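All protein chains but one are shown in place.
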Amino acid sequence: MPDRIYEVFRMERKGQPLQHAGSFHAPDDRFAEAYAREFYARRHESAALWVVPRSAVTTIEDFGDELDTSYRRVDGYSLKVRLREARRRVAEGG
Amino acid sequence: MSARADLLLELADDELILGWRDSEWTGIAPFLEEDVAFSSIAQNEIGHARALYELAAAELGTTADELAFDRAPDEYRCAPLVELRRLEWARTIARHWLYETADAIRLEALKGCDDIELAGLAAKIDREELYHRMHAEMWVDRLLGSDEGRAKLDEALVELWPYALGVLDDDLRPELVRRVEDRLGRTMPAAEPVRRGDHVAELRELLEEMTSVRRSAPGAEW
Partner (left out) sequence: MSDTREQEFLEYVQGGGQVETHDWMPEEYRKRLIKFVEMHANSELMGVLPERDWILRAPTLQRKLALTAKIQDEVGHAQLIYRVVEDLGKPRDDCLDDLLSGRSKFHNVFHYPTRTWGDVGVIAWLVDAAAIISQKALLKCSYGPYARIMKRICWEESFHVLHGRDVVLALVNGTDLQRELVQEALDRWWVPLMMFHGTPLPAEDDPMLHWRIKSQANEGARQQFLEGYVPQVRELGLTLPDPKLRRREDGTWEYTEPDWDELMSVVSGHGPASAERLAFRRLSRAEVDWVSRVVLAEAA
């Protein structure tokens, strides 16, 4: 068995994002290019491919959210109460 | 038959029989990734054969399928190199590379010929053959990169060399010798070419099998 695994990302049509399509074994980059063409474009189903050795991919899967970081998200902003208060003041002042 | 039809059949028969031989690997190639890649090469060769037969068929008043399947074994014009039955992998790569190298020389000549139809088809075919050459080259490099691979490939190249010389005519043959020797950095042994017309016995067996279903209901649609 050739010993390197390559990951392939595929753009189906121009303008679309590249999405992970699969992986295969290949002994080097040249073989990987040849195999990617045959695996992911032999029916002209791809507009572009990225072919990357798996060893070059850094995977991150741990995203801690232990303390409150809601200020970074829309659900961290509840404007309703303050808006009601502001409107009330305007109404009373007028 | 015109010289043009003759030439078209020669080219088409080479591609057809090589494609048929290469397809013997579909399903059992050395590893799955290569299986898929090599099967595409086999399919492309047959696609080239079909396009060439169609040009010939228009001239001869027949069809591509009839030319591919319904001739007598002696009427095939392919080079013996492509007739040899499924070779072990080093020989498969050796044949693949030798054939692609010879074919590139032949296609370069055809792309410049006065026959616009043929020159156009040759250019189209050559665009696909480019990937076949890349595939053959990467395998040659890889096999040459280890002692065991080099030994096997060298043996296969020497064995198939007389057959490879038979693919091209006298005028183009020296260019094949030059390219092969340049690439390998060695002199190939002097050999008498195994020429077109000298069919090996394996061709008859291949044609027998290839036409067996078709002959079971002659003239039928399949």
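Labels for the chains are A and B, by order of writing; each one numbers its residues from 1.
Convention: a residue touches a chain if its C-beta (ideal position, glycine included) is under 8 Å from a C-beta of that chain, and two chains touch if they have at least 3 such contacts.
Quick caveat, the model's predicted, so the values are computed rather than measured.
Peer 1: Quick one: which shown chains sit in contact with the chain that's not drawn?
Peer 2: Hidden chain contacts in the full assembly come out as A, B.
Peer 1: Looking at the whole complex, which of B:A3, B:I116 or B:A217 touches the chain that is not displayed?
Peer 2: From the options B:A3, B:I116 or B:A217, the contact with the absent chain belongs to B:A217.
Peer 1: For chain A, which positions touch the chain that isn't shown here?
Peer 2: Those residues of chain A that touch the unshown chain are 1-4, 21-25, 27-28, 39, 59, 61.
Peer 1: Can you list where chain B touches the absent chain?
Peer 2: Touch with the absent chain occurs at residues 20, 23-24, 26-33, 35-36, 39-40, 42-43, 46-47, 49-50, 53, 64-65, 68-69, 88-89, 142-143, 145-146, 148-149, 152, 206, 209-214, 216-217, 220-222.
Rule of thumb we're sticking to: only the chains that are shown with their structure count from here on.
Peer 1: Touching residues of chain A toward chain B in the complex: what are they?
Peer 2: Per the touch definition, chain A meets chain B at residues 1-2, 24-28, 30-31, 34-35, 37-39, 42.
Peer 1: Which part of chain B faces chain A closely enough to touch in the complex?
Peer 2: Going by the criterion above, the answer is residues 31, 33-34, 36-37, 40, 131, 134-135, 138, 141-142.
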